[in-house]
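A single protein chain has been removed from this complex, and every other one stays in its place.
Now for chain A:
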Amino acid sequence: SKWKESLIARTLARRSVNLMQLVYGQPVSNQASAVSDSSESEQSDDEDFFKPKGQANKGIDDKSSFDDINAEDCSKFPKSDLKDWHARDLIESIKDRFVTGDWSKAAK
């Protein structure tokens, strides 16, 4: 029902991702199981022992940059789609981040 929607949205916004886990990985107990998983997958890989180099390359491209051990070393984080900053509501949304905006709102 409609009255629940705002509640759900608020709960989702409040639920914080565990960034420590995201950055440094799972605790040790889980890691052990993850290792055994990867060894199994290696065994299944025995069938296609010879892989053309080009194909392996394509497989890496599909993965996220975190898994790719040869990801490009680049500190810039290019955004593919930039927002249209002519839009009125978008301008309003960050107006208070400037000294010309409302100072009381910005002082959180």
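In this section, a contact is a pair of C-beta atoms (placed from the backbone, for glycine too) under 8 Å apart; a residue touches a chain by one contact, two chains touch by 3 or more; residues count from 1.
Methods note: contacts and distances are computed from a predicted model.
UniProt lists the omitted chain of the complex under the protein name "RNA 3'-terminal phosphate cyclase-like protein" (options: "Ubiquitin-conjugating enzyme E2 1", "Heat shock 70 kDa protein 8", "RNA 3'-terminal phosphate cyclase-like protein" or "Trafficking protein particle complex subunit"). Although one chain is not displayed, its contacts with chain A can still be listed: residues 13-14, 16-17, 19-20, 22-24, 53-54, 56-57, 60, 65-66, 68-71, 73-79, 82-86, 91, 93-101, 103, 106, 108.
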